[in-house]
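The structure that follows is given in the form of structure tokens.
Complex shown without one protein chain; remaining protein chains in place.
Letters A and B mark the chains as written, and numbering starts fresh at 1 in each.
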Amino acid sequence: MPNSPLVIENLTFQYRTRPELAIEAISFDLEPGEMLLIAGSSGCGKTTLARCINGLIPRSYGGKRQGRVLLHGKDVAEMQIAEVAQVVGTLLQDPERQIVASNVYNEIAFGPENLGLPRDEILARVEKAMKRLNIEYLRDRETFNLSGGEKQKVALAGVLTMNPSILLLDEPLASLDPASAYEALDVFRSLADEGKTVVLIEHRVEDAISAKPDRLLYMEDGHVKYLGPIHDLPKEIDHHQVKLPAQWVVDRVKAADETVKAVSRPEARERGEALVVFDDVDFRYNDESPLILQNVDLEIRRGDLIAILGPNGAGKSTLVKHAIGLLKPTRGHVLVEGHDTRKISVAQIARTLGYVFQSPTHMLYAPTVREELEFGPKNLHYEQAVIEKAVAESVSTVNLSGLEEYPPLGLSFGQQKRTTIAAVLAMQSKIMIMDEPTAGQDFANYTRFMDALCRPVNGSQSIVSANFAATLFITHDLDLAVTYANRVLLFGDKHIVADGPPEEVLKDVDLLLKYRVRPTSLLHLNLELLPRTGQFLPAEALAAFA
Amino acid sequence: MLVTWKYRPRNTFVQRLDPRTRLIFMVCIIFALTIPEIWDYRIVLPLFFVSLTLYLLARIEWKDVRRAWLYISILVFFIVGLNGLLSGRGGPSSVTNLPSPVLFEVPFVIPGTDWGWMVPVTVSKLWFALNQMTRMITMAILAIPIPYTMDPNIYGTAFRRMGASDKVSFTMDLAFRFLPTFARDLTITMDAQRARGYEMDKLKGGIAGRIRRLAPLIIPVVMQSTVTGEEVIDAMDLRAFGTSQRTWLKELHYAPRDYMLLGLGAAIFITCCVLKWGFGIGGFFVPDFFTQFVVR
Partner (left out) sequence: MNESKNTWEFGTRQVVYGAIGAALYGVFSWATNIFPLPAAGNVTFRPAVAVLIFFGVAYGPWVGLLAGFIGNTLGDALSGWGFYWNWSLGNGLMGMVPGLVMAAISNFKERADIMKAVGWGTLGIAVGMLFASLTEMFVGGIDFNTALVGYFVPAFVGNLVVVAILLPVLMIAFAAVAARRGR
């Protein structure tokens, strides 16, 4: 088919610095208007494949490449980069890093400016792209202040001004809250309907299928494991590796006749004394800015495993930063074990309360994992023997044994994340707070990690409950709240709008929607089966009841 | 800690000027004073008033520039004072070594010791100091309003239109794009380390130790930025950066007022050169009235 927009023939690639093949023997071709979903766990070669399609391989990345990639019949390797750029539009994973101009209008015009097109032509293209995505209102804004979803639309508009016939979207949903993710998917669908060929890379299959892709390409270790229509996924596709809709998981588990391990959820334990108390807290960042928190009352008690949900920019991070004293209330008090956070230093609070920031790259600095883990305890002036013991324990707890002398900055993302957790564990605090612990990780990785942290195994305690009196995490992934928490806070409109066990808070679907939390298939299925289960369960466990 | 670029649109004469005009004019004044080395108060003072006029026309609020002025005052006093203390050979200020009536002597003691010397303040030194201050402020005062009154989005275009290459001009634009991002990263890193008990204001140990203790703040921000860079390069290549001559969307047009100011700048520069090199006017001298005034 010489006129297919994209033909890939037996493509293999190996990075110059790697011993193994990154992708191997991949072949497929796409029609105009077709949407292909590419899924697979982290490191399976999705981005590498994308780089082969948009010409960065072999142009910018060195290595051994075999096979062919044809764009409208022409081999990418033989095309000029300017020419490829007008056929394939690529949206990178993190729009923050794709945006190169400080203001929206310049950002959208960047591509055509580089092509040296005449001014009028550029203006017309920019207007058209903004209109197409309904973002004319952003025209004069600075890119730095945009929300995640807005950034992403602006980045997409910048790609559309190049008039590409193929759109290559590499994990475009990663930085979006669920509601924004669905809006983005709608846009992708309509672009395909207009005749563009869309390649959507996304391991959140459950979300991505709502854009109704025509086919799915499932990859594992650089190979094509499955290529075909989306509804009859073969059994080999492992629901532990990618997130599938809950009903599918249930069907699979039943069909496979897997023995479902009895999964115990963290019980609503006897709630002990209050560890952190928010007493009628108001907060604003500075005199000119609006209130972010208003009349917030909250008690974190011994035994709590809290999930905080809420829309982007609602003030969730602002709220928890008060608990460790990084922010002090404008009005009211925050007490940590009875001490007002205004009166003690962050370092003093750190003895009671450990805080894991969202991105590991914001805190890792040491030449070895061991030194990284010693940093906190040393700051708190623990004794050497205590430090060594704490470090050794936390290394084994998060399963980093053997990597003690390795540089944290050289670890994979998942390992880095575990290093940050270990760094906080080593401080031996009583309360653990995590800001979006699973963001940017693939499903298999974060499930393993959350299981290890929060799920008690056969009666024994989970890591956090063994080490911590209470745990709190912020998340955009409703399923984490469904599966791991024993208390859910919904945050919105400057205060806590709902607070209680997951089974109670999450059954009010209208309230969730009001605060941009999108009920998932897992929640729906759980609600349906609740009379029989009596509690929320992970998808595999539901198989026993469905 | 949020880096906010202090620019905001104002409807003033200065802001209506083409950005190129302002930069070129500033360069004219700086060069007029430094290249022919003008020290004659009869030239410095009028130029000071030209700069002051432009500064006032920019209409920036005092509260915005208070800190800047404090800094500049300290700097100027420091330089002028130090110059007086260490006066020696070479450079323009060696003129102050000419014999000149001594007004009074200032004792100078090296801090922490009782070792020092008496510094004579002569008439010519005093006059030189006054000149030096005026001259430095004449140059500084043109640059101070720029961040407040020039749209950050225009720098790249302005440099391009002044003849810089596409790539160099875009580097400027891109630096503005990253500035707030890294400032935010630094804040987050600082918070993250504080949550691990790190206390910035309690850095202990010798100087080396204290500097080494800054690593937890610097390393995460710098390393994250190197990773970001790789993706930004991809993003720019994928949108054909550097493949051909760029069209810069923003257009700049000189208006009559720009030609006037550019003409003025050029005239000042040429006049200074001609006066100094052609007629020997413009060098340092102590006017009689000053000597009479202070030696009275």
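Definition applied: contacts are C-beta pairs under 8 Å (C-beta built on N, C-alpha and C of every residue); 3 or more make two chains touch, one makes a residue touch a chain.
The model shown is predicted, which means the values in this text are computed figures rather than measured ones.
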Of the residues listed, A:A155, A:M363 or A:L409, which one is in contact with the missing chain?
-> A:L409
Candidates B:A32, B:L47, B:V65 or B:L262 - the one touching the absent chain | B:V65
Which listed residue (B:R20, B:R161, B:R177 or B:R196) would be found touching the missing chain in the intact complex?
-> B:R177
Absent-chain interface as seen on chain A, which is shown | 15-18, 60-62, 365, 367, 407-412
In chain B, positions touching the absent partner | 1, 3, 5-6, 26, 30, 34-35, 37, 39, 64-65, 67-68, 71-72, 79, 82-83, 86-94, 111, 128, 131-132, 135-136, 139-144, 146-148, 167-168, 170-179, 181-183, 186, 200-201, 203, 207-208, 210-212, 214-215, 218-219, 221-223, 225-230, 232-233, 236-237, 241-242
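As a working rule, only the chains that are shown with their structure count from here on.
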If you average the CA atoms of chain A and of chain B, how far apart do the two points sit, in angstrom?
-> 44
Which residues, counting only chain B, touch chain A once they are in their complex?
-> 152-153, 173-174, 176-177, 180-181, 185, 188-189, 191-199, 215-216, 218-220, 223-224, 227-228, 231-251
Interface with chain B, chain A side, in the complex: residues 54, 56, 59-60, 80-82, 85-86, 88, 90, 92, 94, 96-103, 105-106, 109-119, 122-123, 143-144, 158-159, 162, 321, 324, 326, 345-347, 350-351, 354-355, 357, 359, 361-365, 375-376, 379-380, 409, 423-424, 427
